[in-house]
Structure formats: C-alpha cells, structure tokens
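Presenting chain A:
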Amino acid sequence: MKGDILLEVEGLAKRFGGVQAVADLSFHVREGEILGMIGPNGSGKTTTFNMITGFYPPDRGRVRFAGRDITGLPPYEVCGCGICRTFQVAKPFRELTVIRNVMTGTLLRHPDPALAETRAEEVLRAVGLAERAQMQAGSLTTIDQRRLEVARALGTAPRLLLLDETMAGLNPTEVAEAMRLIASLRDQGLTVVVVEHVMRAVMSLSDRIVVLDQGTKIAEGNPREISSDPRVIQAYLGAEYQRA
Partner candidate 1 sequence: MLEVKDLDAAYGEVMVLRGVGLSVGRGESVAVIGANGAGKSTLLRAISSLLRPRGGAILFDSNRVDHLPPYEVAALGIAHVPEGRRVLPDMTVEENLELGAYLPGPKARRRESLAWVYGIFPRLAERRRQRAGTLSGGEQQMLAIGRGLMLRPRLLMLDEPSLGLAPLVVEVTFQKIAEVRKEGIAILLVEQNVQRALGLADRGYVLDGGRVVLEGPSQDLLENPHVKVAYLGL
Partner candidate 2 sequence: MQKGRRFRDPVSRREFLKGAAALGVGAGVAGLSLQEAAGAAAKEVNIGVLYPTSGSQARFGQMCVNAVKLAVEEVNAAGGIKSLGGAKINPIYADIQSDPGVTRNQAERLMATGNLTAATGSYVSTYTLVATEVAERYKIPYVTGSIANKLTERGFKFTFQVSPKANMFGEMQMEFAGTLAGRGKRAAVVFEDTDYGTSTSKGVIDGAKKVGFEVVMAEPYTAKFTDATPLVNKIKASKPDLFFPVSYITDALLIIRTMKQLNVNAGIIAGGAGYLIPDFYKDLGKDAEYVFSVGSWNYDVNCAEVPKIAEAYEKRYGEFLMEHAGEAYVMIWVLADAIQRAASTDPLKVRDALAKTNLTKGPGSVMPGCRVEFDETGWNKRVHPVMVQWQKGQLRTVYPASDARVKPVWPVPAWDKRG
C-alpha cells in the first residue's frame, strides 16, 4: 500500500428533489496513489466531487482532508487546503488566453503576477501546452481544453487532484496522451482521483478503483478485481450480458 490516508469520505449523502444522487458513501484516498472512480452515468460520481470540493453541501456525512474536517467549506477554501478539481464539462475562461487561464490558478500561491506567469509557463510546459500559451482558451481543441483544465488546477499547487472525466470525447491517441500525463503527475508525488468512463484508461492507470452505482459504492479493489466483479459488469452492461 501507498502512504497515509489523505482524504477520507464518510457516510456522504445528497438528495436532489426526487432523486437520491449519493447515499451513504464512504471511501478514502491514500497519499501518492491514483484512485479511479467509475460507475454508470448518473451514479453520483460528479455529485461526490461537488460535495468534496464544497460546491454542494452534503445532506449528511463528513469529509476529512489531511486530518482536517473540511465538510461544508466553501470551494475556494477547499482549494486553499490543497484539493483542486477539474470539471466534467470543461470550464475554461473562454475569452482569456491559455496562459492567463493558468495564471488564475498560479496566482493563488504566487500573488505577484510576474512570478505567477513564470510558474504558469512551467505548468504549461509540463502538460504540453506551451506553444499555445497565447491562444484564446475558447478556440482550443477538446484535448487541449482538457489539458488546460488540468494545467489550471495544477497551478494551484494541490496535494490532491480530482479529475472529472478528463478523457471523455478524446480519440484513442489522445487518451493515451492523457494517461501519460496523469501518470507523470502521480510520479511527481501528486495524489489523484479520476472519475472516468474510458475504462481502458482507468484500469491501467489506477492503483485502486471505487465503483459507484445508484449513489452507493458497489465495489472497491484493484483493477483486476474490479473488472471481473459481476456486480460491476451488471451495472455497466446489463444483467444478462455475462450470460450472452
């Protein structure tokens, strides 16, 4: 096993109108690992991210990060603690240049704009966006928007990075690139949680995987265990698929 427990989620629950989005969800993330979080559409993954990062207050449950209770903190404070996230639908600051997008992140730790810019350039090099630094974020391709999303998050120098469907809509070559990027982040000592639909990626990247369905955890384990877990196959492909 990797290091100490960095993030601990305990009994989290959230209801929207008639829909129980997340019900009594508990899991933890260890320092230095990549945790995959999978589940069919609508199984509560993004809602979980939103509760961890302070966008939704949970109806019940606790979130602890590095020993500190961060349940219900506003998003910017959660980020200040060292958790940064990306969004399922990329939310670049469309009318700004790529470098200014990233500077918005790096300014958190480097209030001096000149320093922040230098740092932003470093981050852009790390994610392979350096040549596009002066482009308008809105005019980037899908993969580059995802890169930007990650770069912006990295700019805040997080200890834990939450990636929400970073690979959706990418073609296989791009997926491979994205996987290399995420792996390199872990190698630099970052802890990462990935919510992902592209199974190939999750399976080969993750140290451990948590599977959600109907807002609850239906399985947890290493990729091999997960891919042979009948509950998982049922959740994804339908009850009779295994037999077919």
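Criterion: a contact is a pair of C-beta atoms (placed from the backbone, for glycine too) under 8 Å apart; a residue touches a chain by one contact, two chains touch by 3 or more; residues count from 1.
The candidates were selected such that all candidates are chains of the complex that A comes from, given by their letters.
Values in this document were obtained by computation on a predicted structure and should not be read as measured data.
**Student:** Just give the number of the candidate touching chain A here, out of 1 or 2, all from the same complex.
**Tutor:** Every other option belongs but stays apart; chain A touches 1.
**Student:** Could you list, by residue number, the parts of chain A that touch candidate 1 in their complex?
**Tutor:** Result: residues 17-19, 21, 40-43, 138-142, 145, 165, 168-172, 197-204, 214, 227, 233, 236-241, 244 of chain A touch candidate 1.
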